[in-house]
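Only one protein chain is missing; all other protein chains are in place.
Naming follows writing order (A and B), and every chain is counted from residue 1.
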Amino acid sequence: MTSEELPGEELFLDRFPDEAQVVRASLWSAFVALGIGALAGIVQALHRVGYVRFIDSADYYTVLTLHGVLLVISFTIFFLVGLFTWAVTRSLDRPVENIRFTWAWYLTMVAGTVLAGVAILGGFVDSIPISADVLFTFYAPLQAHPLFYAGLAVFIIGTWLAGFDWFRSWWIWRSENDGRIPLQTFMVLTSMLMWYIATIGVAISVVFFLLPWSLGIIDQVNPLLTRTLFWYFGHPVVYFWLMPAYLLWYTVLPSISGGRLFSDPLARVVFVLFLILSTPVGIHHQYLDPGIAEGFKFIAMTNTMFLLLPSLLTAFTVVASMEHGARQRGGEGYLSWLGALPWRDPAFTGMALAGLMFAAGGFSGMVNAGMNINYLIHNTLWVPGHFHLTVGTAVALTFMAATYWLLPQLTRRRLYSRTIGLFQVVMWFVGMVLMSNAMHRAGLVGIPRRTAEPQYDGFAFDAGLSSVAELDAQVAIGGTLLFVSVVLFLGNLIISLLEDPMEGTVDRSLPPALSGPEDSPEVLDNLSLWVAIALLLVLLAYSLPIGAIVADGGLFGPGTESYPVVLSWLEVVT
Amino acid sequence: MNVHTYEKIWLVASLFLIVGFIATVVYGAAGAGIAMVDASGGTVDSTSLSENERFGEPGVERVGDGEYEVTVVARQFMYQPDPIRVPADSRVTFYVTSADVIHGFQVVGTNVNTMVIPGQVAKITVDFDEPAEYGIICNEYCGQGHHDMEGKLVVVPEDEYGGDDA
Partner (left out) sequence: MATDRELKEIGHDEFDPVGTLTLITVYFLILVGMWVLTYFVEFLGNGPTVVG
């Protein structure tokens, strides 16, 4: 009936073999990053609490940089480009225009990752004068090797090209078809428009300031300016991680639950709201920065609070779609219908638990958003506690669960063991409950994040009714469970691929929404209008603060030096 | 558009939440008197702090009845002065800047917490009513010795306070 339906008889990889190959390559790149990132994760968890310290505490920050960059840049975005390629291809039901171009952006992204990765790994070897122990936020005047910034720039260019690829498919589809943009394509396009607007900030920061500065072409930068440009990008990027998870929750989860999406129009509204509101909020990461007036912080907070709206709406629509499935499967009552959901299916259970964790992460995010309460939790362990629920679970666990669902149509292989799959997603959930709960509570008593040894000489943290030792134990046990969960996930996948291909087909068609696109106002599909509004809001939110920062401190700063991370350490030891 | 009644209820409830959050924060600012660190500290050349009128000499200074100013320089990987001593029942304004990279300045177990950005002066005012001993930590990664960066803030009983710097 609508273009959302792909004939169920044909697997994606049979219908679009070339595209399936790119999708597989992207997903594998994501999983390699996930594996290495998880290894770094357990090292950190055990090191911080002092249980196992086999690396030097100075190297902790190299590990942490690796963890941050690989997980929130490589893992998330490689999965995203794979998923978006799948979604655009299947929902428009047409191949990409030029598969060589598609491979070109994929390889560009790989090249960027390798460049940045080499720069980071160089930090482990003292004899190599390359390092990038600057964490994934790379605040100047800490300085990384130019390779790091160059790698980042190349990676982002790759994503821009990928976006162009999807837009081009849609432009051509539009010239041949009438009607609404198919929902999945709509989600991809709005996400990419947000991404183009967001990456302007980091592109300016890297290309005009950090890269020339690391090459010695300019000798100083304005740390507040580059930091502000980073966060201009840094908040929308969190929605960029989230959008593919939302795409899966809206378009795949209802079908796995045995139901249909509750409302297509509301899904469109939500994505439009993200496009408009994701960027003019970045200053909420700078509530405690000197040099930015309180009024600007307040504006950022107001925008941020309204940005809760699309996520709150999503909670309703997604849960209602699952409920629809449960009722069709015979579920009854106010809450007992929950028992009628397919809890034995790892794809379902993983996504549902991810959504549940997101509800909890939503709460700590509301606290993060509340301007003055930021004094309580800023830069404490509360913050990693928060984002391990959001990107670290809502996104990561949804991606793993979706992989179980995508596997047959991308590889013609059955999942080796559904039981291990189920065990794995539940294990992630339990591990994250422990680790994230402990991190939140540790943050409330002031234990800092990004610290190799948060044990101090002059004082001790007062954990109130519980104890720091108890919190440490939870972080360690939780972190270990998470790591084992990733190992099981990757192992299960690899063994599946070694099995013989399946015969026949699997039904992976996605049923249309209960309230379809015909119920939604045409204006929702007017992408130029939304981009114009988004840009206007960005101008309103940012022109005055950035103007003030430059007026007060100058484009290149009121006087700062450079601190290449390797050299500064040498100065300390000698 | 076809929006279900329950969905409308939820929309209204969500807006209520959002407005409620904003209202709470406004209450914190206007009612409880919490101020955000802002641009009022001005800027400074971090490469020549020793020649700077204020930051050339980090320390505690009495500026009025029960009013003190504390000038703090954060650098890899320490604070100057350390420890900071102020009397109880006083109003203390901290001027904090960095001599090198970005640091944090967090008085553990309190809501006193700010970023320390080279080139910028973080100016925050705090009332200390009771004698107490606090740890100060750097909560922003600032280099390989970051985890060793700590200081101390001692709020001494008024009658024991000598008034000396540091």
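One rule holds for everything that comes next: a residue touches a chain if its C-beta (ideal position, glycine included) is under 8 Å from a C-beta of that chain, and two chains touch if they have at least 3 such contacts.
The structure presented is a predicted model; accordingly, all values stated were derived computationally and were not measured.
> Sort through A:Val32, A:Ala293, A:Leu444 or A:Leu527 and give me the one touching the missing partner chain.
Looking across A:Val32, A:Ala293, A:Leu444 or A:Leu527, the contact with the absent chain belongs to A:Leu444.
> Which of B:Val44, B:Val101 or B:Ile124 touches the chain that is not shown?
B:Ile124
> Pick out which of A:Ala320, A:Ala396, A:Ala463 or A:Leu524 touches the chain that's been left out of the picture.
Checking each option in A:Ala320, A:Ala396, A:Ala463 or A:Leu524, the one touching the absent chain turns out to be A:Ala320.
> I'm checking contacts with the chain that's been left out. Which of A:Ile217, A:Leu335 or A:Leu465 qualifies?
Per the contact definition at the top, the residue touching the missing chain is A:Leu335.
> Of A:Gly158, A:Gly282 or A:Gly370, which residue touches the hidden chain?
A:Gly370
> Can you name the residues of chain A that touch the chain not displayed here?
258, 262, 315-316, 319-320, 323-324, 326-331, 333-335, 337-338, 359, 362-363, 366-367, 370, 372-373, 375-376, 444, 506-507, 514-515
> Spell out the interface residues on chain B facing the chain that's missing from view.
Touching the missing chain: residues 2, 4, 6, 9-10, 13, 17, 20-21, 24, 28, 32-37, 93, 107, 109-114, 124-129.
One rule holds in what follows: only the chains that are shown with their structure count from here on.
> Under the definition above, what is the set of chain A residues touching chain B in their complex?
57-58, 60-61, 64, 133, 135, 139, 141-142, 222-224, 227, 262-263, 265-266, 286-294, 297, 301-302, 305-306, 308-309, 312-313, 316-317, 320, 366, 369-376, 378-380, 445-446, 448-454, 456-459, 461-462, 515, 519-521, 548, 552-553, 557-561, 563, 565, 568-569, 572
> Tell me, which parts of chain B touch chain A in their complex?
1-4, 6-7, 10-11, 14-15, 17-18, 21-22, 24-25, 28-29, 34-39, 41-48, 76-77, 96, 100-102, 104, 106, 108-109, 111-123, 133-135, 137-148, 150-152
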